[in-house]
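Shown below is the structure under consideration.
Every protein chain of the complex appears in place save one, which is left out.
What follows is subunit A.
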Amino acid sequence: MSETMIEVRDLDVVFDRGSPQENHVVRSVSFQAAKGETLGIVGESGCGKSTVLRCIAGLESHWSGEIHLAGRLVGKERSRDELKSAQMVFQDPYGSLHPRHRIGMALAEPHRAMGIGEGWNAVAGALTQVGLPADFANRFPHELSGGQRQRVAIARALMLSPPILLLDEPTSALDVSVQAEVLNLMCDLRDERTLTLLLVSHDLAVIGHMCDRVLVMKEGVFVDELTKDDIRFGRTHHEYSATLFEASLLGDDAPDAMARGAEAGFGS
């Protein structure tokens, strides 16, 4: 567990520098993740989580600082090998799938882009792995439900078996039973292939289940770091993480949550 797979130093992101809309989104953050580790990032909506992931994936150009993937310093332009080492599951599966490409094409695309064969042979297996029928390869993105599209996005990120997976709300559109299947699949892959996962989610139950360590982000900086046990026992070291955990319904046992509706202020 000692080899460092992701290392980020002083990552800083400013959008629209010099304009009235200038926005300093990520403020000199540093962190690392060891090989085989699952590191979570939680935080307020709009605090910069997706931006951090996009920088690591090589999809953002407004950053400064250092990013090392598998021990290699990477820049804004990535080589094929560098791109292959980290794959991302986007928060908006719709936006990340070409509307006029059939699902089969979307899944074969990573292989073609990397110039490693056609990729078509792997399509059926990739679909069934995420619980979708193989004939979905013939469909267009708009012909799928929200959760089906999200599963296609996950299947695509897994196509090249990358050592690093950047997961941005990967199961937010899935019912908990499909979510359980997808999370189990990711854990199996992580354990078999010693994958390193960076997971962004608003669902603290998912974070608690998956992550070895969690960073709590607020307004562009990390304000707290929690271990699995911290989450389990509700221990926090910063006011904001305390608020986050208090506001979550995690404390409610599912079967009597309805009765607690009144308590939460929603009673009629």
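Assume a contact is a pair of C-beta atoms (placed from the backbone, for glycine too) under 8 Å apart; a residue touches a chain by one contact, two chains touch by 3 or more; residues count from 1.
Convention: contacts and distances are computed from a predicted model.
Colleague: Any idea which of "Serine/threonine-protein kinase RsbT", "Electron transfer flavoprotein-ubiquinone oxidoreductase", "Peptide/nickel transport system ATP-binding protein" or "D-methionine ABC transporter" UniProt assigns to the chain that's been left out?
Modeller: The chain we cannot see is, by its UniProt record, "Peptide/nickel transport system ATP-binding protein".
Colleague: One chain isn't shown here. Among A:T38, A:S85 or A:Q148, which residue touches it?
Modeller: With A:T38, A:S85 or A:Q148 as choices, the missing chain is touched by A:Q148.
Colleague: In the whole complex, not just what's shown, which of A:R27, A:R78 or A:H202 touches the removed chain?
Modeller: Answering carefully, the residue with contact to the hidden chain is A:H202.
Colleague: Mind pulling the subunit A residues that touch the left-out chain?
Modeller: Considering the whole complex, subunit A reaches the absent chain at 15, 20-21, 23, 42-46, 49-50, 91-95, 142-148, 151, 168-169, 172-181, 183-184, 187, 202-209, 228, 231-233, 243-244, 247-250, 252, 254-261, 264-266, 268.
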